[in-house]
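Missing here: one protein chain of the complex. Every other protein chain is in place.
Naming follows writing order (A and B), and every chain is counted from residue 1.
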Amino acid sequence: MRYAMAIDTRKCVGCSDCVVACQVENNVPIGYCRDWVVESTSGTYPVLQTEIRSERCNHCDNSPCVRCCPTGASHFEQGGIVTVTHHKCIGCGACIQSCPYDARYSHPDGYVDKCTFCLHRVVEGLKPACVSVCPTKCMYFGDLEDPNSDVSVAIRHRNYKTLAPEAGTKPQIFYLL
Amino acid sequence: MKTRRDFIKISALGLGGVAAVAGMSKMMTGQKVVDEFLKLSQEGKSFLKRYPTYCEVCFWKCAGWTYVDDAGKIVKIIGNDDDPHCNGRLCPRGTGGIGMYYDEDRLKKPLIRVEGSEGQTFKEASWDEALDYVAKKMKEIAQKHGPESIALFNHGSPGHHFGHLLKAFGSSNIVAPSYAQCRGPREVGFEMTFGVGVGAPEPTDIRDTRCLVLIGSHIGENMHNGQVQEMSDAIDRGATIITVDPRFSTAASKSKFWLPIKPATDMALLLAWMHVLIYENLYDRDYISKYADGFDELKEHVRPFTPEWAYGITTLSPDLIRQTAREMAAASPSVIIHPGRHVTWYGDDSQRSRAIAILNALLGSWGRRGGFYFKRAQNVPEYPTEEYPKPAWSWKDTHNGKYPLARLSVANLLIDATIPSPDNTHEIYGWIVAGTNLPLTMPDKQKLKKAFEALELLVVVDTMPMEITGYADVVLPESTYLERYDDLRNETHREAFVALRAPAVEPMYESKPAWWIARELGIKLGLGRYFPWKDYSEVLDWQLKQIGSSLEEMMEIGVKKFPNPAPLYIEDGHEPTFPTPTGKIELYSHELEHYGFDPLPVYTAHPEPPEGFYRLIYGRAPMHTFSRTANNPNLVDLMKENALWVNPRVASLWNLKNGQYVKLKNQDGVETRFATKVRITERIRWDSVYIVHGFGHHEKGLTRAYGRGASDSELITNVQIDPLMGGTGMRGNFVTFVIDNIKTEVES
Partner (left out) sequence: MKEELFVSGRDIPNIDPFLNIWHWQIPMYLFLGGLAAGILFFASLFTIMGKEKEMPTTVKRATLLVPIALSLGLFFLFLDLKHKLWFWQLYTTIRLESPMSWGAWTLMVITPLSMVWSASYLKELWPAWDWKFKILDDFEKLVIKNRKGLAWAMIILAVILGIYTGILLSAFNARPLWNTSLLGPLFLVSGMSTGAATIMWMAKDKSERLLMSKIDLLLISIELFFIVHLFMGFLASNAVQIEAANLFLGGAFTVSFWGFVVVLGLIVPALLEILELRGYHIPVAIPAGLILFGGMMFRFIMVEAGQITRYLY
């Protein structure tokens, strides 16, 4: 099993519903977030291109955050989901330094927090909160090893990219182009 | 009282999944250890209760579920899967609607304006006291000027409850800014053409369209949920999107064609498109010959309006105009020239909307799959009460014979009727305002101020201490939509259905639902017979039983669909009827001619910004609704102020830096109260600047929103009234930058 996400940049409108939904679902304090939306525009008027991306932890296959964690608080869960066990985390910040995507933050309570792919929902057979709420249905989640999963289907016939592949982390979020 | 922080702390015990919440709250550490999660999630299920609702954060009214934990706390709101408005997915504002409930700045008690030693202040009052005061004043005004001289300004759900009260009282002066400040002109334009208006939600068959044309309709930022969802479906299906906007909107960034039109010149483009469709023989000839009237006149009319002609006006290249017209024709009839929604721009808006309607007719899209579908709806009978008294005069009479095509009352004209003037034949002396923040909603603040000064009574029913409450004699705190019953939602769609809003929790503080306030006030006014129920649930249950459901059933399902065999498209074998005078689609409008208006749309040049000024255009951000969400803690977290979009060329001319704060000053010397952050971006033309509407609050009771960003409303002092229906064209305002002496920090 390998959980992954595909996000269609052609459909995402940058509404940030994924962000509020995550904050509410996962009790992320106001002022913090586990996911966020980037809008990137290039070109010169009137020949322009704008890409909008909802970003979060990439649940990297080769994840430096898990490697550098001195206590094992950061670890792989089922399906390659990277999570932090709060009561093992000492708040040393190493994992924050190690993530090329700035996907982690230091929770006001001291431990480090990040996207869990909504493991608590996934084990219930639900989709992650952000995916389930997205009005444009531009996010696909599922098991890469299952050829019929939403995510496998989504990336089958589309070009996609991952973020900062040169960082060598093998990110598992695919941006459909 | 719970602050947001307390809320977090409390729910930090648990929260998380629908399933896991209650289980988690039993854990001592509150940490989400996954194995424990798995274990607990099995047990916890029954602890979260859900209550049906429909969203009140905007007027799309998506149906959803409010989840409440066993401590009685609202945990989250999610969409109802059976609801065609949202298909189980709320927009960010709906998801963040929870913040409306938890906002600690909410109105908490009734307030009455009193004369104190240091001038006027509000004193807290009991409901009884406040409503006695209102009833006494209303009776006085009715005695002096007649009950008709009390008007209701409303938007959203509270409106119906107070409308009922006012009608019982004897006034039909009931008005919402969603007409003359919003979609009124397009209703007129489409009615003059097809015999029916567009209505809401728009019957645009976007999900099945092959070509969607957006003219200043910024879907994606305009977050009307169903439209956004269907636009996404259309993208999936490879539909062509054509966006006409002086700004590279989100929709433009998804479009095959972006037409960066010079603002205020859309009419020229529309006429040129007609020209191409007709003279290149691309229009739907069968459809036109079968259903339309006045084609020859139209053909003659648009003869001179070549793309070359339009180029000089719109700055859009003739090639681009031709190419996009052909693209539409290729998709016809599965093509939508979107009517837009907020269309009160330049004063000739009904005529521009007519041009859009005519284009749709030429493309044969009305009544076609992928174009406009024929709506279905479930009729819900009104709860029977005594018949309303007949008012001596109505809002129509305040128009003094002008604006003959207004089908609903016009807010700006009722404001005019409130300001003492020899021209007024029918006068307004008292207002009840429920759910509309007039100071940020209405253009021309000076007028509004004069009206406030003249009023003998201003009652404001609101949930938040918005600007409007500051002018009130009496402020009545309504509970939020999550804490109350309201009327059934029975809007039109592809299917017929109703949706229920039921309270998920008891009202916080001393707030009360609108139905309760209206009823109590009614009783005090001696109109108790119009309110023969104790609780609004009785009304709902009665209504639901009339249509074969019940409150009990609806509490379980939230949304109920009803079979409705009416055809959606002409293709289904349905011969459409067009309730126009000719019974046909009126390309040439005899009715307009009759009233002395142009029977065919005509391009008129609008004033352009003088040297050193830029056209102020404005719109929506997907995470906010007008001014109402600017203090919502969850949504403020996503966007706390608006930014001023400025083209890099303009920025370098004025030496503006990205992120710098500036104020804006308009052609009449009016300056914004607060500064806004410059955003230098290629995504806008150099003759315009853009801000998101709804910011720049000056009411200090809004602790998060106060002083954040600039208010477009302050700058809209030049209003172009639509002669057909009285709508307020608001985009004829030009602004320049005030750069010096700008405080970058907001005093807190």
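The rule is short, and it goes like this: a contact is a pair of C-beta atoms (placed from the backbone, for glycine too) under 8 Å apart; a residue touches a chain by one contact, two chains touch by 3 or more.
Please read these numbers as outputs of a predicted model, since none were measured by experiment.
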item: Among A:6, A:24 or A:37, residue touching the chain not depicted; value: A:37
item: For chain A, the residues touching the chain missing from this view; value: 14, 16, 19, 31-33, 35-44, 52, 64, 67-73, 87-94, 96-102, 105-106, 109-112, 163-164, 166-168
item: Hidden partner interface residues of chain B, rising order; value: 623, 637-640, 648, 680-683
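We take it that only the chains that are shown with their structure count from here on.
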item: Separation of chain A from chain B, taking each centre as the mean of its C-alpha atoms, in whole Å; value: 33
item: Touching residues (chain side chain A, partner chain B) in the complex; value: 10-11, 13-17, 19-21, 23-27, 29-31, 33, 41, 43-46, 48-50, 52, 77, 83, 85-87, 109, 111, 116, 118-121, 123-124, 126, 132-138
item: Residues on chain B engaged by chain A in the complex (per definition of touch); value: 4, 8, 11-12, 15-20, 29, 31-34, 37-38, 41, 75-76, 78-79, 86, 88-92, 95-96, 98, 220-221, 223, 225, 228-229, 231-233, 235-236, 248, 250, 253-254, 258, 260, 622-623, 633-635, 637-639, 647, 681-686
